[in-house]
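Following this message is one structure expressed as structure tokens.
All protein chains of the complex are present and in place, except for one that has been dropped.
Let's turn to chain A:
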């Protein structure tokens, strides 16, 4: 809303008596372009849109401004004794700003009843009050020791930490006011009384709002939603607070790095443990939840009712039990059978595999043996004649081709057949037939075999 119109002072000496000139008519206005820029234009447009006169608009603006001011006042943080908790003598005297990690920041600001629930505004307000009260100069006025500004420094430190969202989270993570204990199966007492407060306590670490435990008569989807949310719980809890201080002055880089590394792993370890703790809590709760037990029973009853309906039998719990036992026995038998079958096929597969493996292993051996056989038989040349160098080379090359083209088992078979017959011609025939096989399959181009055809 724009400010009200300024009053322009004019310095002019007014005449005392009216001049004789008679009033005349006004001139007509002319038209010009107006640029819709600037705050004055907004006010002009507002008046045009509302059709209000200047005075009416002034009143409207004034009312609006008052309303805004009222709203502003309402939004101001309420001061109901924030930060005015009684300060114990112990707190005042033993708080040591140097050992700030041991301090209870909320207690120092007088917010120990609010703790993590304190708003930013409340923290700032409490800090303001505390520094006014504990400023060393004031202490001197009251006859205290003006040089003792330890608590004052603690107050400053508390604001430094709580006003920074990141550091506040670090402090809230390790706030010792709240126990980390979780109930287990041995814990006695009403489920809701035992677990309700624990979940409420843990929910403060959640990145997103999580539902609370609810009552004994909570509807099913609400309960399921609860466990779903808690199994997907993402915690912002972190453990930087326990970090060992890195000695900044230290010249020793290795030392520094070691500490850094150690801190990091410690944090990760703690975080892991904390996550496991929350998980256990949810597990325990789920196991102990009377509502879940009831839902399971309901489910079972519904299933049986459905089954019986399909069979057209009225519900007879005894018979149902017997049926179930029979069915279970059948299932068990079928399962056993299946297991046996599986084992058998597994064994088969294993033998096959073994054979293949062996063939592959022996491949080079077989290759060598074949070559040896060919060499021993004078390269299938008439006995007594010396095979030409060209023939030898070609034959060896072609043997390589054959051995590479054939599967390892086939190579092994070829070797076996070669070993099997003493007849030289038959041996050659075996090799030729292998070569032909390769040609037929197309693994080797025709014309590559000149010797073994």
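By our rule, contacts are C-beta pairs under 8 Å (C-beta built on N, C-alpha and C of every residue); 3 or more make two chains touch, one makes a residue touch a chain; residues count from 1.
Throughout what follows, contacts and distances are computed from a predicted model.
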| item | value |
| --- | --- |
| Omitted chain (choose from "DNA polymerase epsilon subunit 3", "Heat shock protein 70-like protein C57A7.12", "Integrator complex subunit 11" or "Pyruvate dehydrogenase E1 component subunit alpha") - UniProt protein name | "Heat shock protein 70-like protein C57A7.12" |
| Candidate in contact with the missing chain, chosen from A:39, A:81 or A:420 | A:39 |
| Residue touching the undisplayed chain, where the options are A:14, A:185 or A:389 | A:14 |
| Residue ranges of chain A at the interface with the undisplayed chain | 1-2, 5-19, 21-47, 49, 53-54 |
